[in-house]
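For reference, the structure is listed below as structure tokens.
As you look at this complex, bear in mind that one protein chain is not there, while each of the others sits in place.
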Amino acid sequence: MSRHTKRILSYYASESPGCLANLYRLLEHGRLGGTGKLLILPVDQGFEHGPHRSFAPNPEGYDPEYHFKLALKAGCNAYAAPLGFLQAGAAEFAGQIPLILKLNNSDSLATGGEPCSAVTGSVGEALRLGCAAIGYTIYPGSGERNTMFEELRELTEEARSVGLLTVVWSYPRGGNLSKQGETAIDVVAYAAQIAAQLGAHIIKVKPPTAHIEQEAARKVYEKYQIPVGTLSERIRHVVQSAFNGRRVVIFSGGEAKDEAAILQEIQGIKDGGGFGSIMGRNAFQRPMDEAVALLRKIQDIYAA
Amino acid sequence: MSRHTKRILSYYASESPGCLANLYRLLEHGRLGGTGKLLILPVDQGFEHGPHRSFAPNPEGYDPEYHFKLALKAGCNAYAAPLGFLQAGAAEFAGQIPLILKLNNSDSLATGGEPCSAVTGSVGEALRLGCAAIGYTIYPGSGERNTMFEELRELTEEARSVGLLTVVWSYPRGGNLSKQGETAIDVVAYAAQIAAQLGAHIIKVKPPTAHIEQEAARKVYEKYQIPVGTLSERIRHVVQSAFNGRRVVIFSGGEAKDEAAILQEIQGIKDGGGFGSIMGRNAFQRPMDEAVALLRKIQDIYAA
Amino acid sequence: MSRHTKRILSYYASESPGCLANLYRLLEHGRLGGTGKLLILPVDQGFEHGPHRSFAPNPEGYDPEYHFKLALKAGCNAYAAPLGFLQAGAAEFAGQIPLILKLNNSDSLATGGEPCSAVTGSVGEALRLGCAAIGYTIYPGSGERNTMFEELRELTEEARSVGLLTVVWSYPRGGNLSKQGETAIDVVAYAAQIAAQLGAHIIKVKPPTAHIEQEAARKVYEKYQIPVGTLSERIRHVVQSAFNGRRVVIFSGGEAKDEAAILQEIQGIKDGGGFGSIMGRNAFQRPMDEAVALLRKIQDIYAA
Amino acid sequence: MSRHTKRILSYYASESPGCLANLYRLLEHGRLGGTGKLLILPVDQGFEHGPHRSFAPNPEGYDPEYHFKLALKAGCNAYAAPLGFLQAGAAEFAGQIPLILKLNNSDSLATGGEPCSAVTGSVGEALRLGCAAIGYTIYPGSGERNTMFEELRELTEEARSVGLLTVVWSYPRGGNLSKQGETAIDVVAYAAQIAAQLGAHIIKVKPPTAHIEQEAARKVYEKYQIPVGTLSERIRHVVQSAFNGRRVVIFSGGEAKDEAAILQEIQGIKDGGGFGSIMGRNAFQRPMDEAVALLRKIQDIYAA
Partner (left out) sequence: MSRHTKRILSYYASESPGCLANLYRLLEHGRLGGTGKLLILPVDQGFEHGPHRSFAPNPEGYDPEYHFKLALKAGCNAYAAPLGFLQAGAAEFAGQIPLILKLNNSDSLATGGEPCSAVTGSVGEALRLGCAAIGYTIYPGSGERNTMFEELRELTEEARSVGLLTVVWSYPRGGNLSKQGETAIDVVAYAAQIAAQLGAHIIKVKPPTAHIEQEAARKVYEKYQIPVGTLSERIRHVVQSAFNGRRVVIFSGGEAKDEAAILQEIQGIKDGGGFGSIMGRNAFQRPMDEAVALLRKIQDIYAA
């Protein structure tokens, strides 16, 4: 076991051997194996944004097998997807890469109401498909947050009891939050803290901006002069907010953009002490070769 | 086993032998057995539209035994109906044709509120009646979609655990969707994707029109010049949207219409790579002989 | 076993021997035993309308034992009541008459909101009290219909599993239904169909009027010239709507009225092929002797 | 066993020996033991009205042990209280007096919304504390009545299965009921009927006034000239409305008032055939000696 993996596992000493084993699998798999960094391929956009908006740019992505192949070829640490996509390849690619079953999902056909995803999978299904972890999205700030926090709590306890990890997508949204506030540094830091307090093993947030949303928070940032001017400063603050670095925090890639912008962002995450990235559209919407090349450049930055 | 059945079963490699066996039964039964195509008789209109509107055109249809006989005589792959209709013939016709227990239903007496069907059957009842599959209707777009997605998830997992297939009627409705939007190509493709991601084994949608409902989708259709001008192009796009053809997608027949119009639509579905049809009113509202003759013509198109 | 009972049992071939045995008990008990017709005494009005409005006309009715005696003396097929009334006599009259435990009830103290009865009993209580069946009221058309349909579904499955029959009171009410529409022929026929599709063994509806409530239905009645001018025509149509006579449909007696009016209505039900009556206020609000005499006249019409 | 106890037990012939044994315990305990009458001390006012309003008049009442001592010294048939109060003395006074665990409670800090108490205890806790019965409050007329009726149904069935009695506080409240209507004779009689139909073994209502709340009821009272002019006439009508005297109905004491008024009311309850009283504030808000003296006078009236 690498010293990085060893150090990270030591943060989870209260967990069962089953959970530790799956955390080990994630940390040691792929091109970043043993570096203490993670690069995960998530493909839930077919459900969240629709098949056309997700896969028309690279139609091979309509096929569920494509994403298994992409994750494998690029040497990702894991592949995350909803029930349908995972079970359309779980047998064919059994054991070749750690899988994360995304247990809840939203769609873009319905609108209005406070945001809350539907539960679309279960711990039992994750076990059946041979997964290493479950994934769950919470929307802190939403009027339905309690429903999500409580569902997550139950799922996490059940997952832990069978040795599965829990990966939490913590995306502030709804309620009185402004659109800009969803990625504000105070809000993203808070979202990371909430996920950690709820017992998440791995926390996924969006890269934060320098905007501060809440007045009560602004006073604190000013009084204690917390540096949030650069991306790496903000990343460092978010990692600190997730138990001072004792929980794995990774960052999403967001909308499709050009390679230079992506790599610059990755460097910022790396410099701030982030544990890695989870990158969907910027990967599977490119042709396979381009995507693999890009993901390897990202890995190289993290491994440097 | 025919090569078509073999190919389709290969798409479901993550499923248990019990589910595979029932999928085999459906694909190998009736006049289309072994062609990889399906023609299913569904009779839930008594519940959904009322007995008079459903059965007055051909009063023999008031009798539940009539529909078993029709499905058998026409050589359909399966017969689908709610609890009451199925159990009023399940013993008399035991084993003669694969049955699908429709587990939820709406009625037309009550109006208003976001659309959501009532659960009117169970996996246990499906087993008791000797069914091959459960059926469930979701209304993507409805304010109650999460309730339906979550019920479906639980039922699918339970059904899978006892070897029953899940057939999903995916009918966008409610919320901000326009009436025209319910059959828009972008919406129907999205509905097929959602059903597939939720783990459906067989997906039933309506034949889509060339209308595009969502602005974000329109941009994609235009940018990537996705062909949706003809019915067969649209069918092909929907099949692609259901895991690139790795999930069985069939199409409903809709309101009663004349034979020429029906057969033309079937040809379009066939040409676009659809897996078949589920045809209710156009079958049981015609006299038995006419209905059988029509259904055989449809089968002949699919088998050609 | 009489040929009538044999014929009716044949409609329920998918049911377990326990359910068939209880259906046999109901059909063979009392003065109408073996005729294929039913006359049931229901006494839930104390709960539904209050004790004073129900029992002041004949104060002996305040006593729960009175109704057991009335049902026995009149030779009814069964006695139906809520938990309290049944268990205040179930031991004293154990085995002497088939009992139906009414599992949900409304009261007239609270008003407003969409109609939905409270569940006030259970299958376990029905077994404990030695009942032959459970009873449940649905209000098709109500905004709460799904709640009721789903509760009924669960109760029916549980009852079936222990050999108890399910009797469904199907009373359209609420939503956009007009007061007149609650007994409209199209609505009553639809209510009978819904109860049958939900798996009811015995269906209770109100005698329908010639009014047609729904525009979509009116077109069908006119186009196919469905005769609904006389009570017996309407009864025939309702019986047809309940699986073409393959489900037992009985009719309620409604508000207190004079003997001539009652007997005329019974004759209409008989002529239309109805399976019998369930008569409460017109029975227990008369003095015992008058009530017994009236109920026997009703039985004589059905047995003729 | 006294003839009174024997007669009352005979009304509950459908109950299990465990329930009969606890009913026997209640009827045979204390100074009214064997008279067929009950005097119960209830102390839930600390929860319902607050500690200061309840116990400031006689501060010894802040101590939970005080009420056990009061009930014992006064020779009450039973002591009823919420979980906290009971378990703060259940070990110390184990077996010395039948206990009733009040399973739901309201408080006066929150206002608005349709009235519905919170469930604050369980059948399991009642067993653990050695109770003879559970207590539950329903508010007939409330928009939340169905919730309460259904909770009560489940609790009663569970309690019965382990031999515990169910005592129901039936207090009409909420919805369209006027304040005056809450104690109207038609409403109280109806409330007693509902509790009896729901399966209550012992029913607690408020002494009714001569006011009539519901128009439909007024017509019946006038047409049949039901006497409700005096308290004893009204009590008799309420007892009749609870299965013609075949269910034990007791009456609450209400707000604190002077001794003469209390004893006059008790005499009216006695003369009307009521089964006794449940008296809280008029007992524990007086000094111990005064309270004991008053309760004994009440017992003497009932025993006369």
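Think of it as A, B, C and D in the order they're written, each chain with its own count starting at 1.
Keep this in mind: a residue touches a chain if its C-beta (ideal position, glycine included) is under 8 Å from a C-beta of that chain, and two chains touch if they have at least 3 such contacts.
Since this is a predicted model, take the numbers as computed values, not measurements.
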> Which displayed chains does the hidden chain touch?
Replying inline: A, D
> Of D:L83, D:V187 or D:V292, which one is in contact with the hidden chain?
Replying inline: D:L83
>> Touch as defined at the start, partner being the missing chain; which of D:I97, D:C116, D:V167 or D:A217 qualifies?
In response: D:C116
>> Among A:I8, A:L23 or A:I194, which one touches the chain that has been omitted from the display?
In response: A:I194
>> Need a quick check: the contact residues on subunit A for the chain that isn't drawn.
In response: 11, 13-15, 140-143, 145-146, 149-150, 153, 157, 172, 174-177, 186-187, 189-194, 196-200, 214, 216-217, 220-221, 223-224, 226, 240-241, 243-244, 246-247
> If the missing chain were put back, which residues of subunit D would it touch?
Replying inline: 46-47, 49-53, 56-57, 59, 62-65, 82-85, 87-92, 105, 107-113, 116-122, 124-125, 129
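Everything that follows uses one rule, which is that only the chains that are shown with their structure count from here on.
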> Once you find the CA centre of subunit A and the CA centre of subunit D, what distance in Å lies between them?
Replying inline: 58
> Which residues belonging to subunit D are in contact with no fewer than two other chains?
Replying inline: none
> What kind of graph do the touching chains make: line, ring, star, complete, other?
Replying inline: line
>> According to the definition already given, which pairs of chains are in contact?
In response: A-B, B-C, C-D
